[in-house]
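Excerpt of the complex: some chains, original placement.
Per-chain residue numbering starts at 1, and chain names A and B are given in the order in which the chains are listed.
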Amino acid sequence: MLAEQGQKPNTLVVACCDSRAAPEMIFDSIPGELFVVRNVANMVPPYEPDGQYHSTSAALEFAVQALRVQDIIVMGHGRCGGIRAALDPNAEPLSPGDFIGKWMNLVAPAAEQIQGNSDMTPAERQTALERISIRNSIANLRTFPCVKILEERGKLRIHGAWFDISNGELWLMNPISQDFVRLDVDAAVSLA
Amino acid sequence: MLAEQGQKPNTLVVACCDSRAAPEMIFDSIPGELFVVRNVANMVPPYEPDGQYHSTSAALEFAVQALRVQDIIVMGHGRCGGIRAALDPNAEPLSPGDFIGKWMNLVAPAAEQIQGNSDMTPAERQTALERISIRNSIANLRTFPCVKILEERGKLRIHGAWFDISNGELWLMNPISQDFVRLDVDAAVSLA
């Protein structure tokens, strides 16, 4: 049935590869609901129409222009390994290609600033950057002309979310204040 | 508990963003088992240590070098929208950036050859390219030195899989013949 009709998801989720943060489980969704791009640290790069291939931008374009999703959720999570790597001043490249190092450069300025704050604990710095990175990705989302235009016309809604893997709670970003607020289960489910 | 210990997945899955093809559901996995990168058409680009950011390569590097996964599954699926776009001779860019067009260039040579074969039906061409693309991604996987070395040492296994969304059946690629063979449920589950 689902195959015959083609997929008609209403929601694009940009999520992390982390094995503990599958969006289908967090949102308790069924097949066909969520179009999901997953990369390390659930990041959206800025709009770069440079003729190179861009995995995440391609998925975004496909979701917005071909599938015409109505909601985009950028979902980060606690204890993210990519964010931890970005905050580690002694991080060595994992391989000569240093793909993680390059990828995490997308949040390098914010990471540097947070790293310098020794008043915060490592866990506090980690959570802060996880959330900053979500806002950063949302700002990058809006550099895509199609996203910007559709959002302005009220055809597309953008949400930030942060999943606490230690207790399974979901926090949603308030679109005005950009703060993350813990939701009870009913509210979280209604988003998906 | 899972949060305290950090994630220790044994398997990296390269899957598609498609809303009907969530790996956790297909493999019936539990949180912590699968590290999942999802992009349009579940592709792995070739090794390109060019200093640019590469989302999928970063996830691959992280899984292999930091998490030390023992299995990599490249999982395609039927009726893939990305593959359909690659096969459409009249496909227009979805946006001025044409991110999908650029991304699907990764299978452009194979797509062109299939397109020219008018003896096959459209559905046959589609399935054929879905499977060719999986083999193509596996070949690209082996251009990453760390993958190549670990596989040669027997520390890493690479699998191809194709999920039939019309009936929920999983097909596995025979590593010798590179054919896709339908598995009964027991065999599929044993992979994860």
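As a working rule, contacts are C-beta pairs under 8 Å (C-beta built on N, C-alpha and C of every residue); 3 or more make two chains touch, one makes a residue touch a chain.
For clarity, every value in this text was computed on a predicted model and none was experimentally measured.
Undergrad: Note that 2 identical chains are shown, then give how many the whole complex contains.
TA: All together, the file's complex is an assembly of 4 copies.
In this section, only the chains that are shown with their structure count from here on.
Undergrad: Approximately how many whole Å separate the CA-defined centres of chain A and chain B?
TA: So the centre of chain A lies 21 Å away from the centre of chain B.
Undergrad: In the complex of these two chains, what residues of chain A are touching chain B?
TA: Going through chain A, the ones touching chain B are 2-4, 6-7, 9, 12, 15, 17-22, 24-25, 31-40, 43, 45, 47-49, 51-63, 65-67, 78-79, 81-82, 85, 94-100, 102-106, 144-146, 165-167.
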